[in-house]
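Yeah, one chain of the complex is gone here, protein chain that is, but the others are all in their spots.
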Amino acid sequence: MTNHFIDMVNADVVMIMGSNTAENHPIATKWITRTKERGALILNVDPRFTRTSTFADVYCKIRSGTDIAFVNGMINYALQNDFIHREYVVKYTNAPCIIREDFTYTNGLFSGYDPAKRAYDKTTWAYELDGDGLPRRDETLQDPRCVYQLMKTFFARYDPDTVCRITGSPKDDYEKICRHYTSTWAPDRVATWLYAMGTTQHTHGTQNIRAYSVLQTLLGNVGLAGGGINALRGESNVQGSTDMGLLFHILTGYLGSPTVPDQKLADYLERLVPKTRDPNSANWWGNYPKYITSLTKAWWGEHGTPENGFGFDYLPKAAGNCSHISLFEAMYEGKIKGLFLFGQNPAVGGPNSNKERAALDKLEWMVAADLFETDTSVFWKRPGVNPADIKTEVFLLPACSSVEKEGSVSSSGRWVQWRYGAVKPIGDSRSDLWILDALAKSLKEAYAAGGTFPDPIVKLNWDYGSGREIDAHKEPDVHLVAREVNGYFLADKVVNEKSFKKGDQVPSFAFLQDDGSTACGCWIYCGSYTGPDKKDNKMARRDRTDAPNKIGLFPNWAWCWPVNRRIIYNRASCDPRGRPWDPKRWVIRWNAETKKWEGDVPDGPWPPEEKHPFIMRPDGYAALFASALADGPFPEHYEPLESPLRNVMSGQQVNPAIKLWHVDKPDMNPIGDVSQFPIVGTTYRVSEHWQAGAMTRNVPWLCELMPDVFVEIGPALAKIRGIKSGDRVIVKSARGQMEAYALVTSRFQRFHCGEHVVHQIGIVWHFGYAGLATGDSANLLTSHIGDANTMIPEYKAFLCNVERKVVPA
Amino acid sequence: MSNLSRREFMTLSGATTGGALLASLALTTESAASPRLALKTDGTTETSTICPYCGVGCGLIVSVRDGKVVNIEGDPDHPVNEGSLCSKGMALFQIAVNDRRLQKVRYRAPGSDQWQEKPWEWALPEIANRVKATRDATFKARDGDKTVNRTEGIAGLGGAALDNEECYLWSKLARALGIVYLEHQARI
Amino acid sequence: MKAMLIDTTRCVGCRGCQVACKQWNGLPAEETQFFGGAGYQNPRDLSSKTWTLLTYNEAQVGDHYDWVYGKLQCMHCQEPACAASCPTSAMEKLAEGPVVYHTSRCLGCRYCMLACPFQVIRFDWFSANPYVSKCTMCADRVLSGQEPSCVKSCPTDALVFGDREILVAEAHRRIEENPRKYVHHVFGEREVGGTCVLHLSTVPFELLGYRSDLPEKSLRRWTEPAMKPIPYIVAGLSLALGAVAWIVSRRDKRMVEKWVKQVKEMQ
Partner (left out) sequence: MTGAWIKPQITRYNAVLYLLAALGFVLVVIRFAGGIGRVSNLNDGYPWGFWIGLDILAGIALAAGGFIVAGMVHLFGAHKYHALARPAILTAFLGYLLFIIGLAIDLGRPWMIWQVLFHWNHSSPMFEVSWCVTMYTTVLLLEFLPVVFERFRWRHLLGMWHNFVPWAIILMVTLFTLAMSGSNVWTLLVFTILLLWEVAMRTGLMRRDAQMPVLLVMAGIIFSTLHQSSLGSLLLIIPHKLHPLWFTPVVPVFFLLSAIMIGVGMVIFENIVSARVHKRKPDTHLLAGFARALPVLLGLYLLIKVGDIFRTGAAEYLFMFNSAAIGMWLELVVGVMIPLVLFMTTETRTSEKWLLRGSVFVVAGGIINRLNTVITAVVVEKWAPYHPSWMEIAISLGVLSGGILVMDFIVRNFPVFDDRPALAR
């Protein structure tokens, strides 16, 4: 999230689209209802009337998979009525920048599209540069080639009628949403956007978020208190696990994973370090070399020498996409022999469960660490298989719960909070820290006698105070790990006129060096543990005093990355002279006398005029026109892979840049056709269960609240199919079928899309064959198809059919 | 199932009957200030923790007596949730105290239809050997004229429910092993 | 006198309160099954293991369609019918507000269950050592200055705990401030003599599973006229019957004397 949970209390308008906050982030409703009590407006856009909709002032329904049409219409509404925060847009975004002549958009495609590779050549998506290499800008926003004018013509196609024809939303609700939301263009009004998987789990998930960002930037809401783009993340430490680089394409701190062309550190830096000639652009990613070197030094210590790129050569170079879907496709083809699972349950959580479970059968060995016997760990005795046919060896390691171990977790609002072990781990269960430490020591011992390319393992810097032997009663020191993550000096050094001795903790990432003299596990966490003993652990702070601006920042509670900055891009909350747009809710402000910023930690110490606010962007401007994405600089509406309707906006039915798995690997990946599967299906969660259910379907109190899997069906469809609440129904898709209870509810109305009537049903996806409360998994229906940029599966919109289960008389 | 623990109420009712019968002739039904009742959290040690479920990061207080968890409720001092919790957070007690929790290492032999319980000392070397065998077998040092040093035969999933320090060690160890198929819940 | 204000319009249905009640009071979970009833509600009804229950009700509210929640639990009446009816005062109204249940005195006569106007008391029908059960407003917490476990768990202040007068005033303030949002009635303010659990709602209370046709006079007052005169009856009858016995005895004495005289005359 750019802001954080408490900050929602500062919003004048709260848009909840793509998230069911009341059910999946219930405590956030504390702050949302508090701002509502102050008179703020709550808007909720969702295919279904949910527990969130109950406290929304305006609820508007939307057909799953049409978010871009909906929001592009809102952008158009803002542009047509000039509801934009003009000074913000002119000074802080690339709206004035002139785009190259040869950039075009025709019939759903941008220039540079190669149908064979289903990818764009993005050279034409660039600024027109002036003499000294800076983008030409027309601050009057009149030039027909400037981003602003291109947007006006691009988004004009999304007039309210067309939008409502696509999304099936009632016109008056839609207009109310547009009017209320764009009212926050005024400098002293601000809106926050809350979204989650409802936005991301589409073949155009990233562009969904892009649409929100474009609108928020036009209205000048990014960087302000009560504003920003806020992804409400689902797990207690998915933010931390992503920060620590547990995804194939990134290392810790979002440094890019080396790819095959990055033979040497220099090649890697050449590819990744952004360059700018604009002195006013902080271009913070320019510090890339310091971070990658400090990382590899932290991992391989003195073995990281300038010759081997300070340890860069030990890193593996991946080829192509190794994301979740590709991983399981490779496993299905038998390429993957061994699988580690640390608290994940893909047999229920992954898309296309039939294929993914079949893929698991091909493994030689599986190591799973979890608190309970998860569905994935017993894939070999799942219904419909004969264990004798499955040769996989499975090691199910007992992990201890969060109250039995010490460590930190990062909340969705980037707050890194320390927690303590209240009791010892029960039975033989151990913390994952102990398991990984013991595993590393076992592997070092195994490779001590040699093996293929043993160096990265044998020379790995691994000493966390648990001694050489594996001792089931000796926990590694989590503080040692935390201090390594923060980073320490490897040699005496003077940096920014301050002298540090070897072994000192690095105070913040501004002090990291690219000459191998500093080690830092994760640069964005540098500053979280700035001293040798426990009192220097900023993550453990519990001081409730608020910052002087009294907007609920709580800067002394725990620690927030980066550098305890609670609201990201907060420089944009001030006008170019450093005065807050809205003095009532100022985040930071420039004190001319003391020549210092007050309030939240600013985005860099420079005086107001000196740097553009969006310091992480190479040009320092917010990207209304964004060339970095795979499927277009502007968000364009495309239908989901499986959709009941033709795409009204253009000839492109689906996102042209997505990787189709089905063309060359049709096995168990068929695409459903509307003739066989006329109903739109979506999956979602309920507040009583959590993700794939291992941590809730084994908890009696929660199984009592939500004992069985169910499908929510609108009254119209239920009447056609003769289904009553409580009946057992069968839901089929092109890939599988499942059985569930039916809940016929007026909260799930059908959609009138032009002359078409589209019925939609929703299935709760927590259930599986293991645990106290069991049931069929909704992901038996979903397919292996992912977003163009992130490859996140399209769970939220697919085609299916539902019938009442005929019980034999 | 007694509503208030029997021991407290036996002592209470015993006291009232003893004195009541003949000594005080006029009894009033409305009792004056009631005596403080014993709390199940009396005499427990409290530690703060963060909820393991969604990403809001609510604070909780775990009360422990004689090494056993007695009560888990919201942390009133935590600025985000101020002591309140949703249904999952309130059920954390049944994560700490739950007989369905795994308490032994389990091993499933190829083709077998049930688990065997094993000690850690047995499991770790076995796992290490398999990892080494698979890594050595599927390790790709070069791809054409490019050095790639990657292990294509091992994949890693998970981490969203782990602590930061645990995620860091797994990220470090996986990359040291050359694993490229490294993913977790953020992407599904 | 402490009380609890339940503003059902602020409730988001997260059911933290239902689990909080089980956690603090150590109540086991129930074996439940999906029933096509109102929305996500489970279990179906209060029971000896479930002392508070969130009801999901689908209702047309004004021009739009809405989902409204009710919270079933003991209403902790000011003059509880259960305490008035219990032969051994096992149900007792504490001065601080909660109506508590002394397990050691209960005969299992279930008169409290018949008397309860809100039908919330439950019984262990299949136990050889049965007790009744109901919410106790976490009396142990309240008496040590804390708020009940369910109130503490509520994220949106739909449940608020405090002095009854203050909460009644607060409830009326909320009604006056947004008259279109609330039914103009604080449920529990006057029902059966007033209760220490007050409800606000946007839909008529029957829709949330509450009974709204209850008398305002507390049920204890309905039995009082029959119980008050007992000592007078005892004294009155003792006097009257004694007098009758005395009159009858004098009449018998005269009859005996007459009879003895007749016998003497016949001799």
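In order of appearance the chains are A, B and C, and numbering begins at 1 in each one.
Following the convention adopted for this analysis, contacts are C-beta pairs under 8 Å (C-beta built on N, C-alpha and C of every residue); 3 or more make two chains touch, one makes a residue touch a chain.
Everything numeric here is computed off the predicted structure, so don't read it as measured data.
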**Complete:** Of C:Leu54, C:Val100 or C:Ala115, the residue touching the omitted chain is C:Ala115
**Prompt:** Contacts of subunit C with the missing chain: which residues?
**Reply:** 45-47, 81, 83-90, 104-111, 113-115, 117, 119, 121-132, 211, 213-215, 219-220, 222-227, 230-235, 237-239, 241-242, 244-246, 248-253
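The rule we apply is simple: only the chains that are shown with their structure count from here on.
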**Complete:** Chain centres from averaged Cα atoms put subunit A and subunit B apart, in whole Å, by 25
**Fill in**
Between subunit B and subunit C, the Cα-mean centres are separated in Å by 38
**Prompt:** Taking each chain's centre as the mean of its CA atoms, how far is subunit A from subunit C in angstrom?
**Reply:** 50
**Interface hub residues of subunit A, defined as touching at least two other chains** = 26-27, 30, 687-688, 700-702, 705
**Message:** Could you pull out the residues of subunit C that touch at least 2 other chains?
**Reply:** 14-16, 18-19, 23, 155
**Fill in**
Note: in the complex, subunit A contacts subunit C through residues 22-23, 26-27, 29-30, 33, 49, 51-55, 59, 686-688, 700-708, 710, 724-727, 741-747
**Message:** Help me check something: in the complex, which residues belonging to subunit B touch subunit A?
**Reply:** 47-59, 62, 64, 67-69, 72, 77, 79-82, 84-92, 94-96, 98, 100-113, 115, 119-121, 123-132, 134-139, 141, 143, 146-188
**Touching residues on subunit C, where the partner in the complex is subunit A** = 9-10, 12-16, 18-19, 22-23, 28-37, 39-40, 42-43, 58, 64-69, 155-157
